[in-house]
Every structure is written in C-alpha cells, then in structure tokens.
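Just passing along the structure, written as structure tokens.
Yeah, one chain of the complex is gone here, protein chain that is, but the others are all in their spots.
By letter and in written order, the chains are A, B and C; residue numbering begins at 1 in each of them.
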Amino acid sequence: MSRGQAVAARPPGPTGETHRVSLLRGMTAIRLFEERCVELYSAGMIRGFLHVAIGEEAVAVGVMQPLTDDDSIVSTYREHGHAIARGVPMESVMAEMYGKVTGCSRGRGGSMHLFDVGRRFYGGNAIVGGGLPLAVGLALADKMQGRPGVTVCFFGDGAYAEGEFHECVNLAALWQLPVLFACENNLYAMGTALHRAQAETDLALRAASYGLTSWPVDGMDVLAVEKASRRAVDRIRNGGGPCFLELRTYRFRAHSMYDPDRYRDKAEIARWRERDPIDLLVRQLREDGKLLGEDLDAMTAEVTAEIDLAVASAEAAPLEPVEDLTRFVYSETKVQ
Amino acid sequence: MSRGQAVAARPPGPTGETHRVSLLRGMTAIRLFEERCVELYSAGMIRGFLHVAIGEEAVAVGVMQPLTDDDSIVSTYREHGHAIARGVPMESVMAEMYGKVTGCSRGRGGSMHLFDVGRRFYGGNAIVGGGLPLAVGLALADKMQGRPGVTVCFFGDGAYAEGEFHECVNLAALWQLPVLFACENNLYAMGTALHRAQAETDLALRAASYGLTSWPVDGMDVLAVEKASRRAVDRIRNGGGPCFLELRTYRFRAHSMYDPDRYRDKAEIARWRERDPIDLLVRQLREDGKLLGEDLDAMTAEVTAEIDLAVASAEAAPLEPVEDLTRFVYSETKVQ
Amino acid sequence: MTTATVGTVETTYREALREAIREALREDDRVFLMGEDVGMYGGCFAVSLGLLEEFGPERVRDTPLSESGFVGAGVGAAIAGMRPIVEIMTVNFSLLALDQILNNAATLLHMSGGQVHVPLVIRMTTGAGRQLAAQHSHSFEGWYAHIPGIKVIAPATLEDARGMLWTALQDPDPVLLFEHGSLYNMSGTLAEDAGHVDIQRTAVRRPGRDVTLVSYGGSLSKTLDAAETLAVDGIEAEVLDLRSLRPLDDEAIMESVSHTHRAVVVDEGWRSGSLSAEISARITEQCFFDLDSPVERVCSAEVPMPYAKHLEEAALPQPETVVAAVRRAVG
Partner (left out) sequence: MTTATVGTVETTYREALREAIREALREDDRVFLMGEDVGMYGGCFAVSLGLLEEFGPERVRDTPLSESGFVGAGVGAAIAGMRPIVEIMTVNFSLLALDQILNNAATLLHMSGGQVHVPLVIRMTTGAGRQLAAQHSHSFEGWYAHIPGIKVIAPATLEDARGMLWTALQDPDPVLLFEHGSLYNMSGTLAEDAGHVDIQRTAVRRPGRDVTLVSYGGSLSKTLDAAETLAVDGIEAEVLDLRSLRPLDDEAIMESVSHTHRAVVVDEGWRSGSLSAEISARITEQCFFDLDSPVERVCSAEVPMPYAKHLEEAALPQPETVVAAVRRAVG
C-alpha cells in the first residue's frame, strides 16, 4: 500500500508541513481502519480476539518514522497500527482478519498474528512478552552479519513484568545489540493498572538500571514520539547499543471486544481523550494554518475509500482450501 | 544438632566474645564438614553433583543469626552451609549424601536437595532461580496468616539473570512481603564471570530499582553479614517490606566436583583466599586476646569428632527399601 | 452431598465454577484465588466476576503478568498452610510456569522424602473452537497428565464444574483443573444443593453395548452427538467421560471395553503423543484379547491451530469424524 509505505519510508529531516500532514494521514488511516474493524467485529465478519489501539496511533506512526527497509519490527496482538504504519497493505491486513488466503498470514493468523516478512514485520505475537527474545535474536543476527538494521520491539507495560523482559533487556545491553525497546505504557494490562502490577511504576527509570539508554516520551504527541524514535534509532544504528523508550499513551477503548471495561474510571478515559493524538496534531496544523477543513475531509474520504476497498477485496477473496490445512507446519522447501 | 541450633537460635544482641566464638565455630563446622564431603566424594561415598561453599561460610552463618524458629529458609544446590547453620543435624545431612533413609530427605534428594521442614528449611533447589517463587509464596502465607515469620531466600549472582528473579522481586515489593533476598554474589555462575553475564554488575543498585531496600555487604566478614542481616530482618519483621542483600563473597573451590576451574585466574583465587572469613575472624579474636591456639585446636577437635560421628552413623544407616520406590509421589495422608 | 435433590436451579458452567470458588472462599479461610485479572477485571472469562467485591483484594488477588512467579508463589503458599487456587488464563501461557509446576509442585514431596506437601489447585482454560489461533487454542492437559506428583481433572458437566473444586482443595497434592473454553456458556439445571463430587472415577455418560467412546472435557458433547447419530443406525455407543486424566480410571475403561470389544478415544490434543495414545496403549495392554478391532483415535490435526473458521473446524475432532472412526471400528 503505497501510502503506508510512504509513511514508513519517509526520509528523516525537519518535520515540515507535508511531513506533519503525512503523519496525520498515517494516524487517521489507522484510526479509521480500526474503527471499521470494530464495526466488522460486531457484524460478525471478524472473529477471535480483536485488540484495537485507538488512542495509541501516535506511537505506531511516530516510532516508524526513522526506520528503513533494513530495520525489523516485532509486535504484539495489538498490532494493526504497527503493521499499517510499516506499510503492510490494508487489503492484506483486512483479508487476514477475514481469514482469507489473501491475508498477510493466509488467514491462519488473524488479528493477533499479522506477518509481512518482505517488510521485516515479524508479527503479531500473542504471548505477552513472547516477542522480546525474537527481537534480541533478530538484532543479534544483524550484528553478527554486519548489517545496518535496527530491530524495534513493541510491547506493553504488562509485558514489563514478565521474566522474559528482564532476560532480554539484559542480553541486549550485555551484547550491545541494535534493539529499540518500544514500551507502550497505556497504564493497563487488561484490567490491571500499572500501579497494581509494579512496585516501581517509573518504567523508563527502571529500564535504565539494566545499563542501556532509556527515557520516557509523551506517546500522544506524534512529533515527540518521532523525535525520540529518531534519536534512539540513530544512536543504535551508530553502535550506541540498545535503547528503551517508555511511550506514555492510553487506549481509548476496552482491552478487547470481550472487555466490559469495568476497571477504568470514565472520567480518566475522558481526560485522556482530550489528548487524542489526532486532534492534537489537527489543532496544531490548524493553528499554523496548514490544514483546512476541506483538506481534512478529503483525507478522511481518501482513507475511507481505501478501507472500503480493503473490505471489498477481503470479502471477495477466497479461503485457503481445507485440503491445505496441514501446510506450513514444516517448510516445503529448503531455506537459503 | 544442638550446636547448629544454638547458632540459629542465638538471640540478637551485642557481638560479645562468646558470640564471636560461636560464629567462628559455626563457620569452622561448615568448612570442615564440606572438606570432608570433598574427601568422601573422591572416595566414591558421595555421588551425583556436589557443590561446596568453601569460602562462603560467613554468608551462611551471618545471615542466619537473627532468624528465629518462625522464619523460613529457601536455598540452592550449594546449601550444606545454610542447612548446618540453620541447625539441620550433620548426621542427617551426611546420611542424605550417602543416600540413606536416615538422611534429611530419606536419601531421595542428595547433596542438592536437603530439606528439614521442622526447621522450616525448604530445600535445596537445583533449578537456578527456582526457589525464588517459593520464597515469595512462603512469605505471602505468613503475611496472610498474620504470622511473624521472615523468609530468607538464598540465590546466586547467576540466578539474578533468570526471569524468575525479576518476577519475584517485583511481587515481593508490590505486595510488601516479608522476604529477605540473600544474593550470594561469588562473581561466577559456573564458568561465567558476572561481568560476562550482566551489563550492569552492581546487583544491589539494580535491585533497589524494584522499589525495595537493598545494599551490598562484605560477605567475607561474618560480623558485617550478621549486622546487615539483623538490620534487614528487623526491618522486614516490623512491616518494612522486603530487603535485598548483595553478599559479596567468593568460592575458593571449583563450581562442582566435575569442574576443572579453567575460567579463573589462580592469582584471583589467591587474593580472595587472603580474605578467608574464618582466618579473618580468628585473627581478630586473636588480636583481642579472646582466642588462644588451644581454644582453636579444641574447637577443631570437637567439630571433627562431630563430623566423624556423622560419617559413622551415615555409613551404618540403612537404605530405603526398594519396594518403597514409589512412596512420596503422592501424600499418604491428608495434610491439616 | 449430591444425592438428595431438593429443587434445581438454572445455571451455566461459568456460574457453577464461580459458585464452587465462592463456596471454597467462604468455607475455608486458607483458600484464596490468585491470578491475572481475577479481581478488578472479573476474570478473563468472567468466572470470578464479583468475587473481589465479596472477598476483597487479599483473597481475590490480581497478579502482574508473571506466570512463573505467581504459580511458584502458589506452591510456596500451599507449603506454608494456605490453600491457593491459582488461575492461569489459558494453558498456552502455563508453559511459562511449567518449571514451577513440574520441578517444584510435582517434585518437592518426593525430593524431600515426604516432608513437603503442596495442597495447591491450579485452574486453566484449555482448548480451541473460538478462532483464537495458534497461541491461544491448544490442549496440553494430556501433557500435564504425564507428570507424576500431580493430579489432573477436567469437568465436562455442570455438576463437575460445581463439585470438583472442593474435592481438589481437600487433596494434599497439586491438582490441575482444566476448563474448556467452549463450555463456559453451557447452561442447564443443577440441583440446588449440588456440591462436592469425587474426582477419581470415570463416568458413563451414555450406556451402550457396541463400542466404547472415551472422551472428556470439551470433547464430551461432540462425542455424545456422535453417539446419537450412530444410534439412528442401531449402533449403541457407550460414552465415557474420563473426568480424571491423571490418574486414569483404568478399571472403568476396561470394564466398558471388555463388554463392547471396541474403543474409540476422542481427544482434542495433537494426535502424536496425546493422552489418547496412553489410553489406546492401556486398552491394548489390558484388553488385547477382548478387542475385535484396534483402538481408534480421533484427535486434533497436528498443526498449530489456524485462525480461519473452516480450517479450525477441520483441525478439530467433530461428531462426523467420531462417527467415521466408529464405523471403521465396527465395520
């Protein structure tokens, strides 16, 4: 999907207008896409578990900015935004959720397991913390092979409590591996508030104790996220060792479509909604007179058309033949 | 074994002469016991893995000082000293290593799995880090049942890298559990030096980042260890939450009887031997004129006699009948 | 307690489990429930909904995402006199705690020469059928049934959902209780005074003379459906509900096979090395000369569970595949 890629491939540099607009477009695309997913879930077109990141779009779009085709991404089950921001076509993401063979994982993965190896998007991991060791290994391979790649690993505040986090941050720091630990701190792990899961809730501070560079970022400000990500990625690429970013964000909706969201105070949600990353950027662009109402409508229309297309093609797409059930348990050819 | 218990049960208070002498006796007992174990291993009387803590006696004896019968201990596979300092009779420890039914684990555990529930000595765990969750649970039970107990968990610098360490320190800090994390930092995990396993080698500093009280201690100075342990245990018992002690020590011998010790520089070992915890205390007592040559000889003779007795009774003891092989897989009676 | 039936109540598998936990918390103050989101969230499958409000955060204890840590903490608490009920959201995540379950919970009693008892209950959701894909859909209860030192049970009915937990809590050793995710919404009636049940014996859920169908947990209803279909053609299948996966109730299984002379084992686990293999091997060992045909197995295809509905259905045992296996056996 050209646009998605455009966002992913945009060269570093000053956050000029067109760039800010493209960031807005990237976040808007994710927002509208996920809102459509919610509708389609209620309509029974998407099944299984569905986790949307509505409210967290600035993290996905901002972190992706400095990445190149050499870089790798490891994500979670809440990864639609990461995938789209990386340039995975909406069609293949939507088809995946429809369980169609045209899906980015041939319909075998679903919402939680989006993969696109061509774009070095290594999934979609639904074991909390399970992607961290993979990221360490991807980075180890890049380092041993002398490739310039940086591996970005997205994970949540909940994953921070898993033993694998401890093991992996130490491994990356010990071996000075090119890993960017992108911790999406949305203050909740399902229904468990951070302060009920961690004795010390300053995640960036604690991460620093492992001997890597670490700092917190306003995850609702896409420009701040981009700036932090660029600084971290440059540092890592130049051999500075791994970095940890605590991206302070919030999910506006429930954990999953099954979650009645009993554990959050409505006022808290409302407060965070005032910091909607899309509204923030729109307001800013408006104030600078760089965005007119019609521009926004045009963008929305364009993105909506794209999503309609993705849905239409997903609906039209075929299913994997049942006879092929046992394919891909083992490789069909040697790998080079 | 009265003496061992005496050490364990000794009431808090100023480190008077008799007390210092009893500390010396405690360390000497462990030292001579383990030296005998090494001989017996070479003689083929003890089998399996044997890990001695020669050089680390000040940790075992010092940490135990403030503990009462209410307190619990969780240990590792390098636990002879912990067991003896807790008052587990030498006879039952030696019989265990002989695989006899009179052993503290009926010969089913061996050197790595010494247990004595009567003394709340919960083993002898040979999965590195595997005892940490047990300690958290023992402490949780004490807290929920309103008991005064403190749980001491011994583990090494190597265990610090395991995910379970991360999970358990956080749980203890989060729930303010009465746990003393006694980290025996002897600078090596088998052949892996601490600086080759941890990006940040200041273990006490890093532990503090979890939100508990933590400090390093000279693990070769039994009085310093006792002082630190007493401060920590008092704090914990008075509801101050968990503490972490980094006990800086060194094992004078190889990791196990199988280890050719290729990875340590002989000079380094020699340097540490100059800080032998037993010699240090002897010198001090001598300087204070509190210990005469004959006292020491008498103590050695006494302890040696005790060990001879333990060996003799282990040799004489019967084996568990083979017909009883499958006992203790499931409980034979309900537990109250 | 299950004998006298005064009135009956409409309930679900989920509610029956909740009632069992509530009863345990009420009757024994050593009991507490610990796991991820058992409290504020109400339980990831709403089993423990409302218990936090009733019993407070000490006894309905939310944990961080630290499976190895809190499962091991349950082991330690059990050793020190508590009666923990530890919930692991799904069996798939329990692999993170397997070291604590096997190397500690199952092993401490023997390794200590009989000193360290671990009266612990661990509850987990297992199984597929909800398009949750390859990291949320597997069935490892058969794997756990390989471990000496623990017991493994799987309630397939409302009575067992209501009655097994208390009995498990009275057991001096670790008991793993597996709840199939597709059963939570199963509804029906339960005796008002429904209570404790044994967790030792396999139950005959449908008597029959022609073939023995061995199943448990989420596969029971599919197996009963198959039996209905077969009955239409005059094949009377006897359907067993294992209930206990470790120990297995050999006596009940062999008793049935010795009069039907044929057996089909239905097991949602991957075929190779599944519990069905052990059951097949035991039937052959103990009933070889009674068998008219080899024991058949209906298991899951050996694939990580796919998301797409049609593929997931094809991967799982279904009434049709059970029927087909029976026809092979009797054919």
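Basically, contacts are C-beta pairs under 8 Å (C-beta built on N, C-alpha and C of every residue); 3 or more make two chains touch, one makes a residue touch a chain.
In this text the structure is predicted, and so the values were computed from the model without any measurement.
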Practice task
Write out, one label after another, the shown chains that touch the chain missing from the document.
Solution key: A, B, C
Practice task
Determine which one of C:A16, C:L33 or C:L96 touches the chain that has been left out.
Solution key: C:L96
Completion exercise
The listed residue (C:A133, C:V211 or C:A314) that touches the chain absent from the view is C:A133
Handout entry: Sole contact to the chain not displayed, among A:H82, A:H113 or A:R230
Key = A:H113
Problem - Selected from B:R20, B:R36, B:H80 or B:R108 as touching the chain missing from the view - result: B:R108
Handout entry: Residues of chain B in contact with the chain not shown
Key = 47-49, 99-100, 105, 107-110, 112-113, 125-130, 158-159, 161-163, 189-193, 196-198, 259-260, 262-263, 319-320, 322, 325-326, 329
Handout entry: Touch residues of chain A, complete complex, unshown partner
Key = 72, 74, 103-109, 113, 115-117, 122-125, 127, 130, 132-142, 144-145, 163-164, 167-168, 170-171, 174, 327-335
Completion exercise
Touching the unshown chain, chain C contributes residues 68, 92-93, 95-96, 98-99, 102-103, 106-107, 110-111, 133-135, 142-143, 145-149, 246, 248, 269-270, 272-278, 280-281, 284-285, 288, 291, 293-297, 302-304, 306
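Everything that follows uses one rule, which is that only the chains that are shown with their structure count from here on.
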Completion exercise
So the chain most remote from chain C by C-alpha centre is B
Fill in the blank from the handout: The chain whose mean C-alpha position lies nearest the overall protein Cα centroid is chain C
Exercise for the section: Please work out the Cα centroid separation of chain B and chain C, and write it as a whole number of Å. Expected result: 41
Completion exercise
When centres are defined as mean Cα positions, the distance from chain A to chain B in whole Å is 47
Completion exercise
The positions of chain B in contact with two or more other chains are 163-164, 167, 170, 174
Completion exercise
Among all residues of chain C, those touching at least two other chains are 63-64, 66, 68-69
